[in-house]
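Left out: one protein chain. Kept in place: all the others.
We call the chains A and B, going by the order they appear; numbering starts again at 1 in every chain.
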Amino acid sequence: MHSKRADNHTWRTIKSGLASTVAFISALLVIAPLGLVFFHLLVNGASSVNWDFFTKLPTPVGTPGGGMVNAIVGSLELLAFASIIGIPIGVLGGVYLGEYGSARVNSVLRFIADVLNGVPSITWGVVVYGLVVLRFKGFSAYAGGLALGLIMIPLITRTTEEVVLLVPNGYREAALALGVSRWKTIVHIVIKTASRGIITGILLALARVGGETAPLLFTAFGNRFWNHSLSQPIAALPLQIFTYAISPYDDWHRQAWAGALVLVTGIFCVNVLVRILTRGRTASIV
Amino acid sequence: MATPDPTVVERVERAAEPAPTPEPAPASTFQVKNLSVWYGDKRAIDDVTLDVASDAVTAIIGPSGCGKSTFLRCLNRMHELVPKTRVEGTVFLQGEDLYSSDVDPAIVRRRVGMVFQKSNPFPTMSIGENVVIGLRLNGVRSQKFLNERLEKSLRMAALWDEVKDDLHKAGTSLSGGQQQRLCIARALAVEPEVLLMDEPCSALDPIATAKIEELIYELKAHYTIVTVTHNMQQAGRISDYTAFFYLGRLIEFGPTTKIFTNPNERQTEDYITGRFG
Partner (left out) sequence: MTPHRHILGTFDEALASLRNNVLMMAGLTERSLERAMKGLFERNDDLCANAIADDEEIDQLEKQIDKDGVDILLRFQPVASDLRRVVSAMKLSSNLERMADQATTIARRARKLNQHPQLPEVELIRPMYEHAMSMFKDSVDAFVREDVDLARAVVPRDQTLDDLNRAASRTLIERMAQDPDQLRGYLNLIFVGRCLERVGDHATNIAEDAVYAAAAEDIRHQGVAAST
């Protein structure tokens, strides 16, 4: 009888050990792609990330050297424009869903936003192509920024709504009980309390669209030179990487690796910033 | 035979005088008549009529779900935050109908302040900012005025000495009892006429509770206070009048000493002696 219990115990220990080993290996498999990506980017791109990369324009086809300064600046311009469209509409939409509306209307709106979040980004590019590029007969920074902005709207709406809903009702009641009007309560108390979470949502949306390539293909289109007018095509980092990667030139390939490394590092840094902002509030972004 | 002591004679003569006419009933701040409240189809308050006395503490007691919080919230129209509420009957504040169509609920709430069960100082603001936020958001700009009100309110809430050097610190850095007193100061800063308190001590330890009870005792000289409590001994200690609610109806209302020594209604007696259920 004693040995049977001992056998059971040994068997259970083995099973337990197997389970933890399998879990550990799975965790490694999850982390592995990130490690692989970074490794490859570093190996292939680090050597080409130099001062020229950040300061020089692309050289003519076939000529080695040059950089991607116009693409980096272009990406930042597009993000700025997208923010002007995406942030106000997204935040206000999120506030509406969190504060106003009826249960039925809100669930419909939420569903639509979730669907839009899942729409492939190239679709947005096609839509803006039809609405803007064809109408105004040309690719432009406006079109690119609009496409990115439209992607940002449902993203920011949903994250804003979630943090607004997380604001405890007690604060709203306390403000209203002081005789403060409803809209002032929302602006000065609710949004202020949720501001950290709202900013987090905005940063995550920026990180997401900063790396989008497909919607820019038929809107911003790309530019080998500086963009001088927003109604002209404009370069963007992901676009430039795409163009260089499918080209037959080694030098451009190397620059594409460098561009990819810079892009991933940028997104990585934004995520770290988000982590820092949300630290010290015990897993709450409010 | 010795001459009788004059003071004794005086006392005996006074005892033989007829009793003086009773003082008139104290002024009342709220006059509630036939108040009924529905949440959707459910009737939460059923035909309640009572007068809340001025500059006194009225306690509202009753088992869970009896409508005492709903009734409290009717006094400053906070129950309207719940959708689909319907009100019948009238609530008069110093003779003005609170529910008439040309009355702005925000104005009502400025005159009738409220302190909640769980203290809720605004997390993004310092102690000082918390106290004056009501004034600021209602348009007061003068920093001098705000500073004066800040000190006055914190003194009234018996918190000034403890926080006067820390006004810039976060409101949430205080202890539970201090936070609740901060909320009281915040409510007092807008100078209401009435202070409503919804179980203000139920989340606090006994010492913090005692400090708040002492504070209520001091405040009632200047404010009409209505407090909901499920602690019978507290109601007995701090209140001048007590209203007993059950299932949305007002079962009995009267001076606290009467309710707690010899209530009229059997239900009241059963509840306060713990025979309920």
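FYI, a contact is a pair of C-beta atoms (placed from the backbone, for glycine too) under 8 Å apart; a residue touches a chain by one contact, two chains touch by 3 or more.
Please read these numbers as outputs of a predicted model, since none were measured by experiment.
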Since one chain is left out of the picture, which of the remaining chains does it touch in the full complex?
B
Given B:Thr49, B:Ser175 or B:Thr273, the correct residue touching the omitted chain is B:Thr273
Considering the entire assembly, which residues of subunit B contact the chain that has been omitted?
12, 15-16, 232-233, 236, 260-263, 269-270, 272-277
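The rule is simple: only the chains that are shown with their structure count from here on.
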Suppose each chain is reduced to the average of its Cα coordinates; what separation in Å results between subunit A and subunit B?
51
Can you list the residues on subunit A that touch subunit B in the complex?
168, 170-181, 184, 188-189, 192-193, 195
Over in the complex, which subunit B residues touch subunit A? Could you list them?
76, 78, 81, 106-111, 113-114, 116, 118, 120, 122-124, 133-134, 137-138, 183, 186-187, 190
